[in-house]
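We show some of the complex, not the whole, and keep each chain where it was.
Every chain is named by a letter (A and B) in the order it is written, and numbering of its residues begins at 1.
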């Protein structure tokens, strides 16, 4: 098993719905194909961008299988399997492994605030049930739980928890993790507006929905970092920063869906309660897309 | 339709699980019966206390039906039907109505932060699909969304949204709502440690899991308020405040489960990732229960 199969730009597809509120699998595959050939270094279905929490079990399974078939080994695939109960998380982690995922990503979804012990046991139980690596994901804004650096370090003690994705949006946290975990740490940044700062801090990858809209710019930022060219990275980031902020402010699936539409690419519909961007918001998005090119 | 069927102490049952992680329906009914005869003024299954988000569809349906059968008209029943998608919320709201619920409670569950418009449309869609009243529920800590007083007022403009439950735990919010909504407002407090202050501010009811453990004390507080006896209400609250704080700090289902066990009442198990209280926590709980009697 490749313990750390990801680096660079890890692209998150949206999940498109048809008029009857059903997942549109053919459209999903065509949107996915755009990401695969965009220059991204990895593919991550069923994340926040893919509205995982809004899906039913059979939909998740169909999307997992469709992704692995479509990608067909061209890039490593990171499948989101976060669920509220430990049992459901294990179920979907096993499904993803069987389907061929390189790793699974797990956010400790909370309704009740979980204790550190509860979170640890949750990861441990899932880890024991599969043989592929796990990316532990910290995102207080969507999960309602903020995993401390100390807890994340403890999670890395579980054999196949090998990667950490940080989306708290706090650069101090990223620095602290980098320092606590050392050079071996496989840290990934999930906060789009912090893309430059996180790379500067040493993040190994950037988990992002932006390649659905501006893949060249996203890749250019990563290439500048790889080439140790801070000035170029700064210029690249400045160009796309407005869009990255807007994506987070308005919600990734909503902005990606509208952005694809503005570019003339069929993007399907959203599942309610999510609503399309308003006309004003679409105008703003249009301007921000122009600023990137 | 009784537009405002609730007042006073509204009691929340837990959902017990057996060794196989299955909902233990007979035990649920026996725990429910304790609440029905405890002096509470209403019963609310499938709330946070009942770990609604951790349940599968068929489990929710079984619990809803079991509740209505067991209560059998002795008290009004408020069924929690909060789901992430609008479609699922409608499905369960209709089910609850058919089963005989007096009203449904809806928390705007978020994964993506919803806009005010998205929240409004969500409630409106559910309201149009049923003919019983809705209690809109604001609980930023568990839902990740904080509905402003202005949005709550807008929701009350939907015909069968008639009640508001506030669990932000901020007394200023309760005062402001009371003032904005006037005497007609049916405001309910869902923050246990704010029980006295919310009643003093004019709340019509107290949504609480505490009657699973100390129903006499909970009822006594409400009776003192009804009799306009602040000094007695204060004394009653002071007696139970430690327990109420502990329940919130450690999680309602975990504390109720442990508290029943301490009292020698079969309480079943929790669904993972939730874990039982530690030995130390149980000792603390034991002391807090003693302080109430």
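In the analysis below, contacts are C-beta pairs under 8 Å (C-beta built on N, C-alpha and C of every residue); 3 or more make two chains touch, one makes a residue touch a chain.
Here the structure is a predicted model, which means the values were calculated and not measured.
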Complete-assembly copy number [criterion: all chains share one sequence; 2 shown]: 4
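Simple rule for what comes next: only the chains that are shown with their structure count from here on.
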Relative orientation of copies subunit A and subunit B, as a Cα rotation angle in degrees, nearest 5: 180
Parts of subunit A lying in touch with subunit B, wherever the complex brings them together: 21, 48, 51, 53-54, 84-87, 108, 111-115, 117-119, 121-122, 125, 141-142, 144, 251-254, 271-275
